[in-house]
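Heads up: the structure comes next, in structure tokens.
A single protein chain has been omitted from the complex, and every remaining protein chain is retained in its original position.
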Amino acid sequence: MSLFRRNVNGARRHPMAAVAVIALGLIVSGGGYAAASAAVHPASSATAADTQLVAEGKKLFLGNCASCHGKNAAGEVDANGKQVFPTLIGVGAAAVDFQVGTGRMPAQASGPQMMKKTVQFTDHQIAALAAYVQSLDPTGPTVPDAKWLDGKGDTSRGGELFRVNCAMCHNAAGAGGALTEGKFAPNLSGVKARHIYEAMITGPQNMPVFSDKNLSPSDKRDIISYLKYLEKNPSSGGYELANLGPVVEGLFAWIIALGLLVLITMWLAAKSN
Amino acid sequence: MSDKPKAIKGAANASDEFDYSAGLAVIPADKIEDPGLEPHHVRMTDKSKKHEKAAARQVALLFFVSIFGSASALVIYFLFPLSTTEFGPVRENTFWLGLAIALGTLALGIGAVHWAKTLMPAAEQAEARHQTRGSEETRARAVEIIKLADQESGFSRRKLIRRSLYTALAFFPLPGILVFGDLGPNPGRTLRHTKWAKGVRLVHDPYGAPILASDVTEGSVFHVVPANINPDDEDYLEQKSKAAVLLVGVNPEDLTIAPDKKGWDYNGIVAYSKICTHVGCPVALFEQDTHHLLCPCHQSTFDLNNGCAVIFGPASRPLPQLPITVDKDGYLIAQSDFLEPVGPSFWDRSIN
Partner (left out) sequence: MATTVNTRKKGGVLAGTANYLDERVGVAGILKEFGRKIFPDHWSFMLGEVALYSFLILLLSGTFLTFFFQPAMTDVIYNGVYGPLKGAHMSIAYASTLDISFEVRGGLLFRQVHHWAALLFVAAAGLHMLRVFFTGAFRKPREINWVVGFALFVLGMAAGFTGYSLPDDLLSGNGLRIIDGMIKGVPVIGVWISSLLFGGQFPGHNIVARLYSLHIMIVPALILVFLAIHLFMVVIHKHTHYSGPGRRDDNVVGYPLMPVYVAKAGGFFFIVFGVIMLIAATFTINPVWNYGGYDPSPVSAGTQPDWYIGWLDGALRLAPTHLETMDAWGHTWSWNILLPLIVGVLFLVVVAAYPFVEAWITGDKREHHVLDRPRNTPTRTAVGAAGVTFYAVLWAGAATDLIATNFHMSLNQVLTSAQISLFVLPVLAFFVTKRLCLSLQRKDREIVLHGRESGRIVRLPHGEYVEIHEPVDAYTQYKLVDYKDYKPTLARPNAEGKITAAARVRASLSKFYFEDRIAPVTQGELDAAHHDHHEAVEAAPAAEVKAVTAKKAPAAKKPATKAAPAAKKPAAAKPAAKKAPKKD
């Protein structure tokens, strides 16, 4: 998954990596998103008072989001009182920045869960949308301060917190995992620090919320630092096989290792010219 | 007809071979005749001196490559030292060392096989094969030996000796089995109790901070252990593996509470054992929207809103609930221990 980034790192690249990619094409499912740079968002300091930005956000909202979330952003309730489209009042700028900033919103089609897509808006537009939603209820979580996103926290503590709070869904190496009925916890490799932080405080879709009372901002910084550390430091043992664990290793042993040896036995037993 | 035996005749000593029954095999009367071994395959190296020499050079070259590989592994061992402060260099060390050794062994192996294939005789040879069964003479002698041994020892004759020997042999391993008795203690009632008790605070796993009820907002999940266990305890992991709890905040209106479990939650905050009732993995995948808890090992799914009843997967029983409340400072505490054994089912879990 993180191969593209590794190539940029030149010094750590294995000559075998290219061969490995071809061999593992079936196992590795997509993932060029690592190319995205981790530049910190310029509008992160949530200037909700900036009325011009709010007005601009409202215009964008009415044009792109209101069809589902309603003109006043209160969502939509069906005849049985069931919320079919969620209200955005109180979700905060952080939720908007996460959902729109990762391309999950605007949604294309309904499915088990909203998928990551190409981002539809510019950074400025996202900031405007976020400012507008924040203005609806100023108590909502805001876009995190850059000091929590620097990746310079305690990786050891972060690793431990990650394993207790996150690994059961996202896998110990952040490679992702399955949930019920077609839902899944996404791969965290290559996800911007800001989005990881926002996911924790807003609990998008089926992810639980990790409020600051549960994991303090400093805890979150540690977790992010751990994930970024894993990204920056490729496995000591060589190519990672997508970090999916023993199943992929087993398939590799059967198909690649045993397959190669069977080809060699054929050469060995074939009559020479 | 089908039971007719078929003789397998050995070329050399047909008379020695035993005729076995062919069972349901059909013995064709006019089988197509065996043309015998095909003619030898002639290789280029058999025909041409030039090819033979080239092949010999290739084999030697491969062996030289092998020497180079193994020798460079020796150099690499010193060329890529490890660091005492960081693990970065391990990657290079592993890669280059492995590559050099692989070169050494692969070239050696390929060289040897190439040698065999191109320069050693290519003609297949036939060797006679005899039945595994001993000849009549051998078998008769074997029987004779056994009879002799029996006679000389009186094994069949002397009943008392024989029977006491059998009994002695049966008794002899028993102490050997018994000494394994101290492999583990009587499990007693250890599976029925955890460290949870009335008034024990629910604290964060792993750093032990107590939890205010007001901090458990709707949709949030806390991984919790009892305050009375500590990583420095001798039995920390044993206690934790029974006492681990998942604390979830939900909208109280969404909860369906069984009559006998009224008052076990605190304003929509519920605490359930994290240990799966199937085979004991930590069930910790909480879906905020559906309120489902999923076990990552075997996919048992529990409905948190409905007393953690099993709705999918191989588990059979709901996750046990820990009755909780708050103390005077507003921190969450247990009302008591779990009221049933946690974790996987066992034989007498329902018998007290």
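Which chain is which? They are A and B, in the order written, and residues in each are numbered from 1.
To be clear about the criterion, a residue touches a chain if its C-beta (ideal position, glycine included) is under 8 Å from a C-beta of that chain, and two chains touch if they have at least 3 such contacts.
The structure presented is a predicted model; accordingly, all values stated were derived computationally and were not measured.
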| item | value |
| --- | --- |
| Touching the absent chain when the full complex is considered, from B:L202, B:L293 or B:A315 | B:A315 |
| Which residue of B:I101, B:A197 or B:L255 touches the chain not shown here | B:I101 |
| Contact set of chain A toward the excluded chain (per top definition) | 14, 16, 20, 27, 29, 112, 155-160, 163-164, 167-173, 175-182, 184-185, 226, 229-230, 235-241, 243-254, 256-258, 260-262, 264-266, 268-270 |
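Methods note: only the chains that are shown with their structure count from here on.
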| item | value |
| --- | --- |
| Chain centre separation (chain A, chain B; CA means) in Å | 33 |
| Of all residues in chain B, those that touch chain A in their complex | 41, 43-45, 87-88, 90-91, 94-95, 113, 117-118, 122, 205-206, 212, 215, 217-223, 248, 282, 284-290, 292, 294, 296, 301, 312 |
| Parts of chain A lying in touch with chain B, wherever the complex brings them together | 12, 14, 160, 164-165, 168-169, 177, 179-181, 183, 185, 203, 205-211, 213-214, 233-238, 267-268, 271-273 |
